[in-house]
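The complex appears here minus one protein chain, its other protein chains still in place.
Naming follows writing order (A and B), and every chain is counted from residue 1.
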Amino acid sequence: MTSNSLVYLIALPLIGSAVLLLAGRRADRWGHVLATLASGSSFVVGLYQFSQMLARSGEERAVTQKLFSWISVGSFKVDAALMLDQLSICFVLLITGVGTLIHIYSIAYMSHDLDRRRFFAYLNLFIAAMLLLVLGDSYLNLYVGWEGVGLASYLLIGFWNQKPTYATAAKKAFIANRVGDLGLSLAIMISFATLGTVSFSGVKEQAEHASTGALTAIGIMLLVAATGKSAQFPLQAWLGDAMAGPTPVSALIHAATMVTAGVYLIVRSNFIFDAAPTAQLMVAIVGAITLLFGAIIGMAKDDIKKALAASTMSQIGYMILGAGLGPAGYAFAIMHLLTHGFFKAGMFLGAGSVMHGMDDEVNMRRFGGLRKFMPITFATFGIGYLAIIGVPPFAGFYSKDKIIEVAFNAGGVKGWIFGCTALLGAAITAFYMTRLVIMTFAGNKRWDAKAHPHESPALMWIPMVLLAVGSVASGFIFSQGNSLRNWLAPVVEHEHEVEVELLSPAVVSILALLLVALGVGIAVMKYLRTEVLREAPENVSIFTKIARRDLMQDAFNEAVFMRPGQKVTAALVDIDKFVIDGAVRGVARLTQGSGSALRTTQTGYVRSYAMWILLGAIGLVATIWIVTL
Amino acid sequence: MYLALELTKTSGPEAVLFWILAPLTVLAALSMLLVKKAVHSAILLAAVMISLAIFYIAQDAPFLGIVQIVVYTGAVMMLFLFILMLVGVDSSDSLTETIPGLRPIAITAALGFGGLLVSLLGRATLDHDFAGLTAANIDGNVPALAQLLFSRYVWAFEVVSALLITAALGAMVLAHNHRVVARPTQRDRAVRRFRTGSLATAAGLPGPGVYALHNAVDVPALLPDGSIAQASISATLEARGDVIDSAPFQLEKLEEEPK
Partner (left out) sequence: MNPANYLYVSVLLFVIGAIGVVVRRNAIVVFMCIELMLNASNLAFVTFARINGNLDGQVIAFFTMVVAACEVVIGLAIIVTIYRTRRSASVDDANLLKR
């Protein structure tokens, strides 16, 4: 099936971005409206495509659109083409839907910012790039979108680049992403070298009779790409600092959409990972490590946005774990991705609303008791909270529970380890999210005297309410009759392996709920029953200190990569200066020296030239003399 | 040792001629190199060339010998002397070297060159019987040369003739002098003579030997009062001291005009 309207999905926000960037200050008054309309109309196109898709039967739902022939070099042919299938449409609706809500929210949130037009231009640019990422029909097209969202992320994290720390955070995110991007480009190169194609359909065909070694290599490189973009271990360090960007950016890019691109990449490449068990296992391991890593950091953070960022990292760890568990997990990884898109975006918007009312204060030790002053924010945030910790019937319960279940079903030692890790993660999640909610909305007031907490305007709370509705309903809709799983089946098709049931679903659910209740209970004991201090206590255990420092991730990067890198660079500079420049200058000096030495022979006197002729004649006669000996 | 034997193994009238003339030739050439005045160099070169002409004739090359005398000594050397006259006979070189190091290098190099050549010649000729030209010159040297020139070397001969014509044209072009201003007419010269300088010389300088019995250029004219007219002799002659006293040639008394 082909469609001519796919391009509008990308073109509308791209044009919006171009207009806003090129029109300059002239667009200051209406730019945000145009950007929101562009995003909204893209959402409408997405809905139209969705309705068209629903009208078709399962195997024929995917549509493609060839835009132009991009590269044609020998046997290497790549078209700039778009493909919309059951997997892509989930993302399209999430990106444009949540994106539009966040556009609306940002109109109010950024209303005092002089550069609001530029902000909206970047947001539209992000929407266009992210759509290209999920709509590309080949790894190369995906790569363009991949780089595009990286650029948009960089621009938006550093949006307030007048603060050097924010600009540094942007650079940090960009560089960490570059490492991942290198993995993606390597994966594309290996794919072309071994499989001869880079399109999804082509790779899928070739993967059946390709060597496991090549597929494992591609898979590992794709995993590197995913860790970079999705802030997974070991490239996770940038996400916390990325909270330097405006809060709507954190909600859209660093919670709901861009950071989930890694999950999309892995699920999209299911045909590679299914044929490369080693790479798949590594995916699951990375996910498991990250979900604990993020959860532990989340427990120690006092900055509300950084705590949420750690939570995001942890939740994406769940998704990656799910994606790493093979055909059984893909659908649940995507389901968790979508539900997480709702509740995490909602909570970030809630955090933004709190900051809006508290003069951009982010330290939770300066909040407390805000539920009376911000009832709508509290309500929507609370729904998001219940969703993330997995209380039925909220969305998180359906998606996270399924991932835990699938983890146990992996079987054997692997199943026990992944399952217990996921359960432990759920307990910790319950603890730190409860801590976050209590410190922000409950307990005693700890804010500064000059703070006047107030509810945000309607433009801000309406998106929050809509997202809260999604947080309540989405899980139920997606899991009702395995609707999402069946929907995605043609894309992530799986010959259903016999699942080993270590624990029955009901047992897993009950265990998870018990552990969540335990986590909530501890948090309530620790933060509601006892006074929360305005300053973070210093006499804490070494573990807390390490967790506060993000589990030493920056120290590790600095010691292992930065310092040796600086030394290597310094050494290279020296080599450049003395060896290479030395050689160049030496040659120059040699030429100059021999030139000035030879120059003295050019006296301008005819007689000296005559003498050279004489010497030449001697040379000639001497040669004759020697050869006739 | 062997070389020395070979060198002295000469006899007969040609040997006598050679052993007299060859040292003279080399001596003349060396002197040409060492004398200061270019004129002397030219004369010594002419001597070398005449010696060479005699060598040619002694070596069964009478035509070349005559041509050497006629063309070289006669024409070319005269041309040299002409140019020397033009440029100035007096100009004598200073023989001190101005380019440091050039002279020792040049002499060493030239002597090394000569040594190499001698060594080569020794190797090439020692065991070589020479044929002599008696057979080749059986019909006379000039007809035999003509035979060669107009048969085997006719092409080279024609080329050389073209070269000669080109050289003649080239010399004319080089000698041609573009006038920058118009050639002064006789009228211009007359006007200039009267406008500049004194009127005393306007009519021309006095000739030598006036009122004297002798009118050679080195005899100054005498004025009516018996003193010498300085303007009547060339300053060059006076500077050289080649002026003869004109007093002995003074007329005792004016003879009566014949009626």
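As a working rule, a contact is a pair of C-beta atoms (placed from the backbone, for glycine too) under 8 Å apart; a residue touches a chain by one contact, two chains touch by 3 or more.
Just so you know, these numbers come straight off a predicted model, no measurement behind them.
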| item | value |
| --- | --- |
| Contact residue for the chain not shown (choose from A:Leu533, A:Val606 or A:Ile626) | A:Val606 |
| Residues from subunit B at the interface with the omitted partner, ascending | 6-7, 9-12, 14-15, 18, 22, 25-26, 29-30, 32-33, 38, 41-42, 45, 48-49, 52, 55-56, 59-61, 63-64, 67-68, 71-72, 75-76, 79-80, 83-84, 86-88, 91, 93-94, 97-99, 102-103, 106-107, 110-111, 113-114, 117-118, 121, 125-126, 128, 130-133, 135-137, 141, 144-145, 148-149, 153, 156-157, 160, 163-164, 166-168, 170-171, 174-175, 177 |
| Where the unshown chain meets subunit A, residue by residue | 602-607, 609-611, 614 |
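Definition applied: only the chains that are shown with their structure count from here on.
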| item | value |
| --- | --- |
| Contact footprint of subunit B on subunit A as seen in their complex | 603, 605, 607-608, 611, 614-615, 617-618, 621-622, 624-625, 628 |
| Subunit B residues within the subunit A interface of the complex | 99, 102, 105-106, 109-110, 112-113, 116-117, 119-120, 123 |
